[in-house]
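Omission of a single protein chain aside, the complex is shown with its protein chains in their original locations.
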Amino acid sequence: MSWHLTHDQLHRYAAHTADDVTAMSAEAHLTHCAHCRSLLPADEDWLDRSWADLRDVVDQPRRGAVERLLSAIGLRENTAKLLAATPQLYRAWLGATVLVLTMALAVAHEVPRGSLLFSITAPVVPLIGVALAYGRGVDPAHSLTSVTPLAGYRLLFLRTAAVLVPALVLCTTAALLMPSVSTLSEAVFWLLPALAMVAGCLALSRWMALSLAGGGVGAAWLLALVLLGATDGLDPLLLFTPTAQASWATALALLAGVVLLRVRAA
Amino acid sequence: MLLSAVAAGETEALEILHRRHAPWLRARLRYRCSDNDQLDAALQETFLAVWRNAGSFTPRPGDSDAGAWLWTIAIRQLISQLRKRANRWIAESEPEPYETIGDASAEDTVLLNIEHGPLGAALHELSPELRSAIQATVLDGLTVREAAEILQIPEGTVKTRVMRAKARLREALTT
Partner (left out) sequence: MTTGTTGEGVWTANRVSVSGLVRSYGTRRALDGIDLELGPGVTGLLGRNGAGKTTLMRCLATDLEASGGRMRVLGRDPERSADRTEIRRRMGYLPQFPSFYPHFTVFGLLDYVAVLKELGGRRERHDEVRRAMRRVDLYDRRHSRVRRLSGGMRQRLGLAAALLGDPELLLLDEPTIGLDPEQRIRFRDLVSELAVRSTVVLSTHQIEDVAALCRRVLCLDQGRVIFDGTPGELVARARGRVWEQGSRPEEGVTSWRLADGRYRVLVPEGVENPDSAARVPVEPSLEDAYLLLTGARSGTR
């Protein structure tokens, strides 16, 4: 470049006081002259702000597929982030659930009285998921997050929701594919026991780790099945009769009440 | 080179590029748009486009750096901002093939020394309307349609103004 803009020209151009022709000349020159560009007075505050705005668009934490999906279906950014950040055990549970339900379906179609397998597994699917979703021992980041303001019930319920939604969808789908099922009401016989057990697990977690509470409730379920199966004249399917359903509903209401009271009191 | 570092996704390189080029691009855009919000939005979009497309930059002969390339992005982003503001309800139309008037690069070399050459005096003689038509098409390298948008006049008017301006300049330079 054989010539450069003068100090005066640069200042007038930057201050927007140059006349049209001088401005055109300055512009034609600046396009190609790094030296004069570097001397052009700049508004540092504006430059910093502008960079901060830009940086926040180009430099963000990477968002996983699940988080993007949750945002896409309209969840708030923070909620999506909290729901997507789940321990790996949760993913393992999701995979195992799909596997077990597929197996139960196959058995139900191939073996006489094979639908029993589905009947006894479906109610515990959400319970296992909840037990693995939150707390020391199952969540590696728990020690880091348990003393944040949002930890405790809010995170616990969020994680429970993250378990219940896929669990209920998967189990209902599987139930509708069962050979003997024809209506939706027949397909959800497992729902009340499942919800009651989840509520029981949440209620118990006041005194023990969530995973332990889940284990306890699950063991009780297993015990009930074994007792009913081993006793003459009784059948595990008694757990799903209309009378039993009424009891499950009552238990669910009571346990949900206990959980809510706890949250209020906390 | 800085742009290849930007293309590689280094935000530090983008920061340097922004620090170097945002001030003059902003000063230049300010001569074309008085709304600071639109201006800043256009600049932000410019650097975002650079961030995404830095790999596609190929210097033209005579370009010492990315200045000219950045400007073509910036001015087009400004036009698209103005378009958004003006016609929010009209869907973005397909871009037409660019129709430019004259050979911009040849005239650039003349313009480089406007102040000191006879062209400066000739430009001074032009009416502001004719001058802005020349500025948009020759200096900024816009298509007729883009020039019409930024000057907010019909395309036909751009064409006639440019022709008239060029005739005046030629006249002034040859006499």
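Chains here go by letter, A and B, matching the order in which they are written, and residues are numbered from 1 within each.
As a convention for this text, a residue touches a chain if its C-beta (ideal position, glycine included) is under 8 Å from a C-beta of that chain, and two chains touch if they have at least 3 such contacts.
Given the structure is predicted, the values throughout are model-derived calculations rather than measurements.
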{"item": "Left-out chain, listing which of the shown chains it touches", "value": "A"}
{"item": "Among A:A85, A:V163, A:L239 or A:L255, the residue in touch with the chain that has been omitted", "value": "A:A85"}
{"item": "Residue, one of A:A14, A:L155, A:L210 or A:L252, that touches the chain absent here", "value": "A:L155"}
{"item": "Absent-chain contact - pick from A:L69, A:L144, A:V165 or A:L227", "value": "A:L144"}
{"item": "In chain A, positions touching the absent partner", "value": "52, 56, 59-63, 77-78, 81-82, 85, 87-88, 140-141, 143-151, 155, 265-266"}
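Quick note on the criterion: only the chains that are shown with their structure count from here on.
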{"item": "Chain A and chain B: spacing of chain centres that average the CA atoms, whole Å", "value": "48"}
{"item": "Chain A residues within the chain B interface of the complex", "value": "3, 13-14, 16, 20-25, 27-34, 37-38, 40-43, 46-47, 50-51, 53-55, 57-59"}
{"item": "Chain B - residues contacting chain A, complex", "value": "11, 14-15, 18-24, 26-28, 30-31, 40, 43-44, 47-48, 51, 62-65, 67-68, 71, 108, 111-116, 120, 123-124, 128, 131-132, 135, 139"}
